[in-house]
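Only one protein chain is missing; all other protein chains are in place.
Presenting subunit A:
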Amino acid sequence: MMLKKSAMNRYLYVCVVSALFFVLSNALYVDQIGKYDWTKNLIGKVELVAFDSSVSISKNVFVATDKNVVASISAKNGNINWRRTLAFNDGKIKSLNHVRDGIVSVTEAGVARVFEASSGVTKWDVNLAASKTEEEFLVHQVAVLEQSYTEGNLLVVLTNTEIITASLSKHHPKVKSVAFDQDISGAEYNKLLIDSQSSQILHFQLELRRGISVTVYDAKQLEIISQANVQNDWLATLDTVAVLEGNQLLYSCNEPESEMLYLVDFTSGKVLNSVRLELFDIESVASIVSVSNKDVTTHGPNVLLLHGQGKVSHIKVDDGDVKIGWKKELKSLREVVTKQLGSEEYSFFTSIDNQDVTITAMSVKTGLTDDSLTIRYQLPANTGEISSIHINMFLKRTTPIGFRALLTTTADTVLLVAHPNRLAWQRDESLASISSANMLDLPLSDGDAGIEAEFEEAERTSVPDMFAKRVKAQASQVVSFFKQMAKELDEGTLFKHKTRDPLIQVEGLTRDPFSLHKMIVVVTKAGSLFGIDSLNGEVVWRYYSSLLTDRDIHLYVQRTTAHFPHPPQALILGLDPQQQLNPVLLELNPITGEVEDKTDVLGGIKSPIMQATLLPNPDSTHLRPLLLLDTDLNVHLIPKTAETESVLKQLNLYLYDINSLTGLIRSFSIKSSNVAKPTWSVTVPNTHRIIQFGGKPSGEKIDSLGRPLADRSVLFKYLNPNVVAVLSESLEQNVDRCSLMLFLIDAVTGQMIHSIVHKRSQGPVHLVHSENWLLYSYRNAKLRRIEVSALEMYEGKTQFNSTSFSSFHVRPNPPTILQQAYIFPYGISSIGVSKTEKGITSRQILFGLKKGSLFGIPRKLFDPRRSLHPNEKHREEGIMPYSPEVPVPPELFLSYNLTLEQIDGIYCAPSALESTSLVFTTGLDLFFTRTQPSKMFDVLKEDFDHMFIGAVLIGLFIAALVTRRLSQVKQLNKSWR
């Protein structure tokens, strides 16, 4: 017994050592960093912008984005200086201000944070909502009251129930609040302004049919100084209300027959003056533009009235008199902003005519402008339309002011444009929200393509012809090889690395022998498409169409680059999530990015599209037709030709449709007709909702049909390609009553192969389904931890039918299902699995961790046959003893010391090297690397000593020659003797 025990210990020891060995061999050396991996740090769609200096030209731009990121971007080159991601349960970022104390951000849920402007370090944060719930508390507007250094700046927040102030200079801010008598209506009917000179807070509230109520608070004590009501029953928007210096309020009446401008003292509500707009020759005012600053001390006596189509009139209030100044008319005017710096007050007029953006700065007082104050910029193609303009105005010595504009577009691109039309930098932020990615092989070089073309025309040419062609093609390859070598010798680049990746020595966008260099085609949620070079992450091509915005975009690669001379082809299908709008179809060459609109092909489809899939079989041009199924069960083929229809007729196709809203899974059979027939339906219990599903990847390569056991028998895998895993979560969220259910359904027959219930567990679920195994992560609600469940399906020791598989075969036994669960020590945001050319290399499970890493662990650790008490058989098979926790050694992080935020997709593609799988992760950061799950067994190590081996070989050869000669001489002498 004792002996056995020690044997087991030894076994454990061997296991640990081998695991360590494995681990170490997988790790990365410092000098390998950045050789074949790259990262692209992104921030997300820019929503709020603050410039860092108001007087001189700004060096940094501070932004807040839809991904809850606060970042500082260098205004020089657009690089990220620092980036901080805020928790999503703090709510969306509502405001961003740059003040002396740092960057102040306030979220919708009332979390205020101050970041050090230069480093991004959080100085302090405070929850202004205190104990109020989300429904009770909503931040409307934020202002910062800038005061002298001794008094310190004050953060002023207007919420639906109160005004809150917090002093910014102190690390433990004093939070004061004054509640309203009743909750205030929507944000657009309220205006929060401050007066830094008299340290007052002004709150304007428009009450429909009653007028504007103006409340002035003392900023220090939050006591009401004055409250007045400006009575009128027609004002419907605060756009036509402007606050001027000296507690004056200017607003216009647009009622027909009484178009007037009123000037009111808002502390008393007394009308100071009223002027008929007719006198100024103005009809009805669309809006009144005053200085955009929240501080009323910067609001001078001047305002601009916008009326009609691009008409602007300058109004000056002088000692209670309302006077008209200059008048202008601008074409296709989009936006007017007034900014004030010292004594300079300028208005910026943005006109957008198609792709041309013109921003003109005009002195408000004089209405004068000149050429040095105009930016005329043409938006580059495929960047979308302008969605917002942020002006950075600064003082200059010669001309009084200068300015730059930060433009954001509907394609989520950010551009910084300077005078006269210079693009300082551009960031493609739609890459932060990628919905799907595809890694495609690059096209062959011309020489290789010539040989490939031979096979294409093999049927038409005779053997001697083909032989001659082959000799010719290979001769030209030899010639071009020597030419290339001569050229490299000439340039002295023969022994230099062509690219930074030691394994890719083919320049340009041509396929390398190991097929490690790929084109990554990504589809983003903003509706743009990108072709990214996998070598360095550079954008090769981009495409944006406004047709694709707000749609679910699906990319189908119909033909890869493998079929020269046919060009690669992909289809992009844009579906409206609400199924209201017509679908959009584009044809794309994924290598060059050429796009052709094919929407008219969909003309015959009357009902919304329910399902789309590529047919498994290609036509004679190697194009896989796309099959569309509409809700009336009509089948459509793209392209629709006699040949593709015959391809469809040969197939016996079954489609399934999962409706996560109704919990219904339906299947349809398509058999030589253009109408699909419903076959089976399965429904999850009505106390559950479907949260995740996963079929097996089509055309998956499986290296072995079974697993050899210790007793020399084989345990055959259940390799039904039609298995679909569906996971549902209970609607009940209570910890003790919630549950998670897994259904394994044969998608052809609708048979329930297996089902499992996880009690006291809930989503989110991440899933990988491949070969005969399934792995998914879920949250154990009771024990508050993440668990990973592994499931394997086996047919048993005998195979039912070793030659073919059909779901309709009636098997004597249901498959054996083995399942085991493990504790995962980190939060999981995504799961993927490595893919190799032939599937011989063992699989690696890739986890995107919430803490910001990509972690790759051998699938061996998720073998449900791991036993708690291993015996001889387990040892012989090499199954590790069971331990409930998944080890996370730092050496197994594919992302080494990088932080990859919000990983939401892990995509893997095989290379021509069996050992190597390419990995691309998406999220707030893009990361590309490659992984060798079973080490690099088919490539010599980088430090392999070629010179030494060569020298030894040559030495031995020479030695053999010399000794042969010597022995011959000796033999001869012997014979003479």
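The definition used in the following text is that contacts are C-beta pairs under 8 Å (C-beta built on N, C-alpha and C of every residue); 3 or more make two chains touch, one makes a residue touch a chain; residues count from 1.
Going forward, contacts and distances are computed from a predicted model.
K.L.:
When one chain of this assembly is omitted, its UniProt record names it as which of these: "Trafficking protein particle complex subunit", "Coatomer subunit gamma", "Translation initiation factor eIF2B subunit beta" or "ER membrane protein complex subunit 10"?
P.N.:
Hidden chain, UniProt protein name: "ER membrane protein complex subunit 10".
K.L.:
Please pick, from A:463, A:642, A:868 or A:947, the residue that touches the omitted chain in the full complex.
P.N.:
Answering carefully, the residue with contact to the hidden chain is A:868.
K.L.:
Which residue among A:789, A:836 or A:922 touches the omitted chain?
P.N.:
A:789
K.L.:
For a quick check of understanding: of A:483, A:677 or A:873, which residue touches the chain that isn't displayed?
P.N.:
The single option touching the absent chain is A:677.
K.L.:
From the list A:749, A:770 or A:899, which touches the chain that is not on show?
P.N.:
In the full complex, the listed residue that touches the missing chain is A:749.
K.L.:
Using the definition of touch stated at the top, determine which of A:256, A:464, A:565 or A:812 touches the missing chain.
P.N.:
For the chain that is not drawn, the touching residue is A:812.
K.L.:
In the whole complex, what residues of subunit A lie against the chain that is missing from view?
P.N.:
2, 5, 664, 669, 671, 677-688, 741-743, 745, 749-752, 754-759, 780, 787, 789, 808, 810, 812-813, 819-823, 868-869, 882-885
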